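Let's look at subunit A:
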Amino acid sequence: MAATTQTRGRLGLTGVILFLLFVLGAVLALYRFGRGIGWVSNLNQGYPWGFWIGFDVLAGIALAAGGFVLAAGVHIFGGEKYHPLVRPAILTAFLGYIFFIVALLVDLGRPWMIWDMIIWHHHESPMFEVGWCVMCYTFVLLLEFLPAVFERFGMSGALRIWHSLTPLLALALLIVFAIVLTHSAPWVILLAAVLVIFQLGVWAGAIRRDPRVPTLLVMAGVIFSILHQSSLGSLFLMAPHKLSPIWYSPILPVLFFVSAVMAGMGMVIVESTLSSRLFGRGLELNLLQGLGRALSWTLLIYLAIRALDLLLRGVAAEVLSASPQAAWFWVEIVVGLLIPLAILLTPEFAASSAGLFSAAALVVAGLIINRLNVAIVGISARYDTYYPHWMEIAISAGIVSAGILVFVLICRHFPVFEEKHAPDPGLRTGAS
Partner candidate 1 sequence: MAVKALLIDTVRCTGCRGCQVACKQWNKRPAEKTEFFAGPGYQNPKDLSKDTWCLVTYNEVEIGGRFEWVFGKKQCMHCLVPACVSACPVAALERVETERSSAVIYHKHKCLGCRYCMLACPFLVPRFEFDSPNPYITKCTMCFDRQEQGELPACAKACPTGAITFGDRAELIAEAQRRIATNPSVYHHHIYGLEEAGGTCVLHISNVPFEQLGYFTDIPHRALATTANTAMQAIPLVMFGAAVVLGLSYQLRNRTRQGEPPRAHG
Partner candidate 2 sequence: MTNHWIDMVNTDVAMICGSNAAENHPIAARWLQKAKDNGTIILSCDPRYTRTTAFADYYCKMRSGTDIAFVGGIINYALQNDRIDREYVRHYTNATFVIRPEYDFNDGLFSGYNPDGDPPRYDSSKWGYELDESGVPRRDMTMEHPRCVFQLLKKHFARYDLETVCSVTGADPETYRKICDVYTSTWAPGRVGTWLYAMGTTQHTHGTQNIRTYVILQLLLGNVGKAGGGINALRGESNVQGSTDMALLFHILPGYLKTPAVGLETLQDYLNKYTPKSNDPLSANWWQNYPKYMVSLLKAFWGDHATAENDFCYSYLGKISGNLSYISLFEAMYAGKIKGLFCFGQNPAVAGPNANKERDALANLDWLVCVDLFESDTSVFWKRAGVDPGQIQTEVFLLPALASMEKEGSVVNSGRWAQWRYKAADGPGEALSDAAVITRLVLALKELYQQGGQFPDPIVNLSWDYNVDSHGEPDIHMVAAEYNGYYTSGPNRGRQVASFAKLAADGSTCSGNWLYCGSYIDYADGKGPELEDGPHITQVRGRKTINRMAKRFAEDPAGLPPGRCIGLNPDWSWCWPVNRRIIYNRASVDLHGNPWDPKRWVIRWNAEAGKWEGDVPDGGWPPMANPDGSENPKTKRPFIMRPEGVACLFAPSLADGPFPEHYEPLESPISNPFSSRQYNPVIKVWEPDKIGTPDEFPVVATTYRVCEHWQAGNMTRNTPWLVELVPDVFVEMSPILARELGGVRNGDWVIVTSKRGRIRARALVTNRFEPFFVGGRYVHQIGIPWHWGYNGLATGDSANLLTPHVGDANTMIPEYKAFLCRVEKEEVA
């Protein structure tokens, strides 16, 4: 085993700028808490949701989807060669969710009440579901990242306990979540049965045990992710009269999920490329090419679903009209779908790191535009107008900057990129 190399990863001027942005954002956030949301934002009675929801919440969570996509792809669907991409993706996701929560606390009017969501249950509300689901998934991400921590501090005993405990924790999370969200005994029992049978199978040896991460944990991550990525879209199902038909669709949850998968993959490519440059690591180009192929398939599927949805709902007229909403729709499609597809379907570009990076970056940008379109551009409130206040953007920028800085810090001090997988002591392997 090679010794842990000292990663470079000094940010230099960029780091200073990020830090200053973080300070500005923090100061403005304190001001927001001291005086009220109205003093730092242009949110109004017709536009209760704006940039923070559109960017930090909707886009932020979608961009953190890389975690579950990679985890599922590697640990469930057998894409072994992508293994090196998993842990950074998990870290990106974990930090993404943590900082999403920070952003949410800024946007909520009375954020100290957020714990009461555990007590006051309105399980039929899509937002309740998003809240619970995100809480559970963040916990899952934490659990998924813990091995890196244990490795850093050489806590092999903790790692062993982790291996034994996390399946149970995952099981418990899923069951509790199902109870709270469905209030339906039959479904809870059904789900519990499937999961318990699976885990029993693992313990009995009938189902192969994954020595790196308990499968049940990965499954929990996938299930939670499917639910809340789509539920963020379900939030808007309540507003057919307010959200433009260009974006409003009964299958909005599906569209949100698929675009999250796309964006997650895009983020992984972007993050990989940037960290390889920053930390002086080699770029796993073949992995990224593989991801690029998967991304292009997902783009095509999304494009097909989206086009069909628009046609079947008879919205052709709207997207061809001369309104600002139609214009933004085309920006979203061209930037986020058409150009990346063109790049990825061109063999020379799809093979180059520059091509992959640009395509992925465009997909990420397209996703952000899409979420902002749903949250702001597509909303018509009749009397009011809204555009983000610079302070709103500054607070979001501060949060993102903090996220990047923490990411870099953790990458420098924890084994994110090189892994030492201590073999599971309790595992009987067939190998030497």
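The candidates were selected such that all candidates are chains of the complex that A comes from, given by their letters.
Rule of thumb we're sticking to: a contact is a pair of C-beta atoms (placed from the backbone, for glycine too) under 8 Å apart; a residue touches a chain by one contact, two chains touch by 3 or more; residues count from 1.
All figures in this text were calculated on a predicted structure; none of them were measured in a lab.
> In this complex, work out which of 1 or 2 touches subunit A.
Among 1 or 2, only candidate 1 touches subunit A here.
> Candidate 1 touches which residues of subunit A in the complex?
Going by the criterion above, the answer is residues 1-2, 33-39, 41, 43-46, 48-49, 72, 75-78, 80, 83-84, 107-111, 113-114, 116-117, 120-122, 124-129, 131, 174, 178, 181-182, 184, 187-188, 190-191, 194-195, 198, 207-208, 210-212, 215, 218-219, 222-223, 226-227, 230-231, 234-242, 250, 253, 379, 381-383, 419-421, 423, 429-431.
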